[in-house]
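Excluded from the complex is one protein chain; the other protein chains are retained at their positions.
After this line comes chain A, so read on.
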């Protein structure tokens, strides 16, 4: 669990993760991550695993909402909330 800072670290780490699968992860500053259909569904599961393992935010069944994962802002907010209650 290397990153435990403010939340900006999460944005950077997730973008770096997404950058493995697309040429320019900055597109996700503008477009949704899951519903835009730019990524294969396997990558979505890998992203959830990544958020759990590298951002210290366990994802439970009630967390699995698009509102928590479809944008970088949402992921940042989700991890911040999770860390606050951990």
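Everything that follows uses one rule, which is that a residue touches a chain if its C-beta (ideal position, glycine included) is under 8 Å from a C-beta of that chain, and two chains touch if they have at least 3 such contacts; residues count from 1.
Keep this in mind: contacts and distances are computed from a predicted model.
As stated in its UniProt record, the chain not included in the shown complex is "Acyl-CoA dehydrogenase", which appears among "ABC transporter ATP-binding protein", "Acyl-CoA dehydrogenase", "TatD related DNase" or "Acetyl-coenzyme A carboxylase carboxyl transferase subunit alpha". Although one chain is not shown, part of chain A still touches it, namely residues 16, 19-21, 34-35, 37, 40-46, 48-50, 53, 61, 64-66, 70.
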